[in-house]
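Here the complex is missing one protein chain, while the rest keep their positions.
And then subunit A:
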Amino acid sequence: MDTRLSPDDLAALISRCTGVPVTGEQVTAPGHTFDDLGVDSLGLMGVLSELQRHHGVPKDADLRPHQSPRELLALLPGEVRG
């Protein structure tokens, strides 16, 4: 199981799960919340469960739309370039 994700990989995963086009820069830029990007709570739940299944994010991790993709990136284990 590949647990390492680059910001671009994470952006692609968010886009796939939510249908919202997201770039690697938006994932790492400070100040962007999921609300700003147009990702709602159900979409975020889908993103989290995908990360929990395949990318080693802990089962009890939780994230809300007012939080940022940077905070999500910080939940990922292993090396993250950003």
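Definition applied: contacts are C-beta pairs under 8 Å (C-beta built on N, C-alpha and C of every residue); 3 or more make two chains touch, one makes a residue touch a chain; residues count from 1.
The criterion applied here is as follows: contacts and distances are computed from a predicted model.
Trainee: Hey, which one's the missing chain according to UniProt: "ABC transporter ATP-binding protein", "Heme lyase CcmF/NrfE family subunit", "Minimal PKS chain-length factor (CLF/KS beta)" or "NCS1 family nucleobase:cation symporter-1"?
Mentor: "Minimal PKS chain-length factor (CLF/KS beta)"
Trainee: Touch as defined at the start, partner being the missing chain; which of A:Arg4, A:Arg53 or A:His66 qualifies?
Mentor: A:Arg53
Trainee: Under the stated touch rule, tell me which residues of subunit A contact the chain that is not displayed.
Mentor: 17-21, 38, 42-43, 45-46, 49, 52-53
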